[in-house]
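A protein chain is absent from this complex, but the other protein chains hold their places.
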Amino acid sequence: MYRSLIFKEWIKTRRFILLSGVAFAALIAYIFLWLAQTSGSMGIVNLWETIISKEFSLVGHVKYLPLAVGLLLAVVQLAPEMQSKRLKLTLHLPMNETRIICTMLGYGLATLLMLFTLATLALVAGISVHFSREIALSNFLTALPWFLGGLQAYLLCAWICLEPVWRQRIFYAIPAACVLFSFYGSASPGAYVAYLPFMLFFIAASFFFSLHAAARFKDGEQ
Amino acid sequence: MKSRNLISYLIIFVSTLAFLWGIPALVRLATYSGQSYPFVYFSSVVKQFCFREGSGKDVRRYDATGRQYSESEFDAALPMFNYRQLAVNGDMPDSINGRAVTVHDIRRSSIIFRYAKTDVSSPHTGLYVLLESMSGRVDLVSPGDAFRLGSTIEFIDIKTNAVNKTKSELYAKELDRRGFTFPAQWAAGDFNTRKPYDEGYFVLDARGQLFHMKQVSGKPFIRNTGAGDSVRVAHFSMLPVADRRFYGFVFDAQGCMYMLESPSYRLTKLGLPPVDMHRSEALIMGNMFYWTVAVTSPEGRKYYALDNETLRQVDEYAIARKANLWDKLSAWIFPVYVTFSDATKYVQPKLNFTTLAALTFNLLLALAYAAAVRKRKKAVAVACSSAYILATGIAGLAAMALLPGRK
Partner (left out) sequence: MSVIQCENITHYYGSKLIYEQLSFEVGEGKILGLLGKNGTGKTTIINILTGYLRPQSGVCRIFGEEMERLSPAAKSRIGLLLEGHIQHTYFNVEQIERFYSRFFPRWKRDAYYELLKKLNVTPTQKISTMSCGQRSQVALGLLFAQDPALLILDDFSMGLDPGYRRLFVEYLREYAAAENKTVFLTSHIIQDMELLIDDCIILDYGRILLHEPTAYILKNFRRFRFTATADVSAAGGGVLWNTEKIGHSWETYSFATLDEVRRELSKDGASIDALAEERLSLEDAFIGLTGKY
C-alpha cells in the first residue's frame, strides 16, 4: 500500500523532480565554472586568502534554489489533490488517514533530502579538490540553512496547499513567511550553527501542520 | 485525525514564536531611530573633552565647561586631531605642552583602534595565513600557504591543497619546545599585506597562555608572552602602530583592557572600567599626549581620557542614550519579544524583556479577549487562552486569531 501511494506521488512529481535535478546540476556546473574562472583571474592563493579573511562564500549562488524547489514540489504534489477535491479519493483509500498524509509528506521530504544531499555532496566534493576541509566545511555550513529552508518551505507550502479555505491559506502564509525568512538572514559563513536546533524544531513541528489542514478538509470546511 | 488539538497548539506555538519576532521587528522598523552622539576628543591644549555636534550651519562646537568655539578655535584646541588642517593654514604650533611637535611626530604616534562586540563571537574557518616578518623586501608578500590550528599546527600548500609536512613539523616542534599546549583556543592576527610590518599571530593555548608566533627569516619565532600568568586572557586584538610601541590589546575575562607592549610583552592596564565585551563597542583615538576612549553600550556612551604614557585615566564624560519612540512603545506593548542577537555574527535568537508595565497591556488584551469569546467557549478554554495571551501578548493573540475555531 505504501509503495502504491508512493507510486502515485512519483507519477505526479517525476517530471518536476527531473527538472529540479537538472536545475541543480546546471547550478553546480555553473558554480564550478565560476570558481575556475575566479581562481584563474585572481589566482588560487589570492582566492584562498580572500575566503579566509573576508567571509567569502563559494556557494552563494545556491541560496534560493532549494527554497524554490521545496515550494514548487509541494505545489506540484498537492495542487492536483486539491483540484476537484481529489484528496477525497486519496483519503478514502483503505489506509489510516494520518498515515496517508504522512506517507505523502514523507515522500516529498525524502525526495528533497535526496536531491539536496546529492547537490551538497557534489558541492563539497568539488570544493574539496582545491580547498581545505575547513573551507569545505564552512561552505557546507553556509549552504545548510538554505537546504533546510527548502525542507521547511516544502512542509509549510504543503500545509497551505492542504488547507481547504482560501482565507486561511493567506493567514497561514504570514507565520510561514516569518519562519522561512529567519532561514535566509545572515550570509556569514557558518553563522547558522547556533540557530540549527531552532531550524530543526520548526521543520519537525511543521511536519504535523498538514495533518491539521487535512482534518479541516475532512470536516468539509470550505 | 489523531492528536488534532495537540497539533493546533503546536501551530499556535510556532506562530507565536514567529510573531514574537515578526511583529516587534516591523514596529521597530517603523519607530526606531538610532542615537546620534557628538564627536568627542580630549584636547591636549585645554585639557577638556571637546564636542562637535550637528552638521552644516547648525554645527556646534563646545567643551565640557560649556564654552563655545568657532571652527578655527576648535581646530586650535584639538591640534592632535586637526594637525593637517592647521599645517595647511600655517597655524601648526611648534610645541604643545612644552614638547616640540611636528606633523610627522603626530602622525607616527596617532593610533585608531576599534573593538566591535561581534569580534569575540564570529564564525571562523579555522585557517590562518602566516606572513614572513622579515622578507628583506619593503612590501609584505603572501606565503602561498595557510595553516590550521587545532590539536596541532598544519601548513597547507595552497596550490596543491596538501599539507606541507616539513613546515608543519618545524612549527609544531618549536611550539612544543616553547611550552605551547595544544589544542589552541584561538589565534589573533592580521595577514593583510598592506601594512607597515607583520607581527604574526597571538595564540591562546589550551592552558590559557598567550603565545606570540611569527615567521622570521623563514624560521618560526615563538614566545610565551606571559600574559596568561597575570590575567585570564579572553581576547586579543592586534593593532600595527607606526612607532611599534605595542602589539595590540588584551581583554581579560572581565573585560579589562591591557596594552601588550612591544617587544617586552609587558601588560599595561588601560584606566577604564571593564568593558562588557558582548554588549559594547569601543573606539580609541590616541595621540602623543592623551587617548580618547569611547565605549558605547545600549545605555549610552562613556568617554575616557587616558594619559598616553601611563594609560591612567585623567578625565571622563558620559552621555546617556535618549529613549526613542521604539523604546517607549516597546516598554508599553511588548513585555517579551524575540530578536536576532546583534552581539554576535552567529544567528542567535534572543528573548528580550522590557518592563512589567507592558504586562498591563497584555492583561488588557487577555481581558478583552475573554470578554469577546466568553459566550462562545467553555470557561476552561477561555481561561487557558487568556493566560496564554497574558504571557505572550499581541503575538499570542495574533497566533490564536490565525487558527479558525472548530464548529
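A and B label the chains in the order they appear, each numbered from 1.
Here, contacts are C-beta pairs under 8 Å (C-beta built on N, C-alpha and C of every residue); 3 or more make two chains touch, one makes a residue touch a chain.
Predicted, not measured: the structure shown is a model, and the values here were computed from it.
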Task: Omitted chain's touching partners, listed by label - done: A
Task: Full-complex contact with the absent chain, from A:80, A:106 or A:126 - done: A:80
- [ ] Go through chain A and note every residue touching the omitted chain.
- [x] 1, 3-4, 7-8, 11-12, 80, 84-86, 88-89, 91-96, 217-220
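Methods note: only the chains that are shown with their structure count from here on.
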Task: Inter-chain centre distance, chain A versus chain B - centres from mean C-alpha coordinates, in Å - done: 35
Task: Sites on chain A touched by chain B in the complex - done: 44-46, 48-49, 51-53, 97-98, 129-132, 134-135, 137-138, 141, 145, 165, 168, 171-172, 174-175, 178-179, 181-182, 185-186, 188-195, 198, 202, 205-206, 208-209, 211-212, 214-216, 218-219, 221
TODO: In the complex, go through chain B and note every residue touching chain A.
DONE: 1-4, 7-8, 10-11, 13-15, 18-19, 21-22, 122-129, 142, 144, 146, 148, 156, 158-159, 161, 191-192, 340, 344-349, 399, 402, 404, 406-407
